[in-house]
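Of the protein chains in this complex, one is absent; all others appear in place.
Then we have chain A:
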Amino acid sequence: MIRWDWIGRNLPEIRELLGDHIVMALLPILLGLLIALPLGLASVRWRRLYQPTVGIMNVVYSLPSLAVFIVLIPITGLAEQATVIVPLTFYALAVLIPSVVDGIASVPTHVRQSAVAMGFGPMRRLLQVDLPIAVPVVLAGVRVATVSSISLVSVGALVGRGGLGYLFIDGWQRQFPTPIVVGIVLILLLALAADGLLVVAQRLLTPWARARSSA
């Protein structure tokens, strides 16, 4: 069923698709974090912003990705990375903004109060107390967003830029299953590897969080 010789012959192209896939999947997470952090913090500071922000993000999340890709083509261009990256950034935001808000909310009241009482100013408290303590909750959101982003990229193949998703179209058009299997396996491995790396990163970043619930 699998034509190993096809894989051997197309290795350079597969590698290129994989690289493209990684960039289009992970860049939205990075951009998402950069945007979600200030928006999340603003929602914590001004609680009234939170519900509308989450509402808008949920509406965006419910839009079919293919429709968004197509709408974006006139703006960002056919077969361009940006056509995929922009919508995926919004999907990431829908997960990451609530994570940032929940992360800050996970700082126990007595910890926040003692930080104030020790003489932390607002900025210092945010950077040295609130954000570090929010890391485990934010990272949990990053894991969800990353895995979903990796799988969503392939839809972009329908607008000419889908990373490994191209293999699905290629295999289907030619009634030739090998590229499809290769695509599925690589996307799966990529998701597992990204998630594994995030778990390791969390262990290293937050050695204090392992028995958190009891602390």
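Operating definition for what follows: a contact is a pair of C-beta atoms (placed from the backbone, for glycine too) under 8 Å apart; a residue touches a chain by one contact, two chains touch by 3 or more; residues count from 1.
Here is the rule we use: contacts and distances are computed from a predicted model.
Not shown: a single chain whose UniProt protein name, out of "RagB/SusD family nutrient uptake outer membrane protein", "ABC-type quaternary amine transporter", "Malonyl CoA-acyl carrier protein transacylase" or "4Fe-4S dicluster domain-containing protein", is "ABC-type quaternary amine transporter". Within the whole complex, the absent chain has one touching residue among A:Met1, A:Met118 or A:Leu204, and that is A:Met118. Looking at A:Ile133, A:Ala157 or A:Ala194, the residue that reaches the missing chain in the full complex is A:Ile133. Within the entire complex, the positions of chain A that touch the omitted partner chain are 108, 110-111, 113-121, 124, 129, 132-133, 135, 206-212, 214-215.
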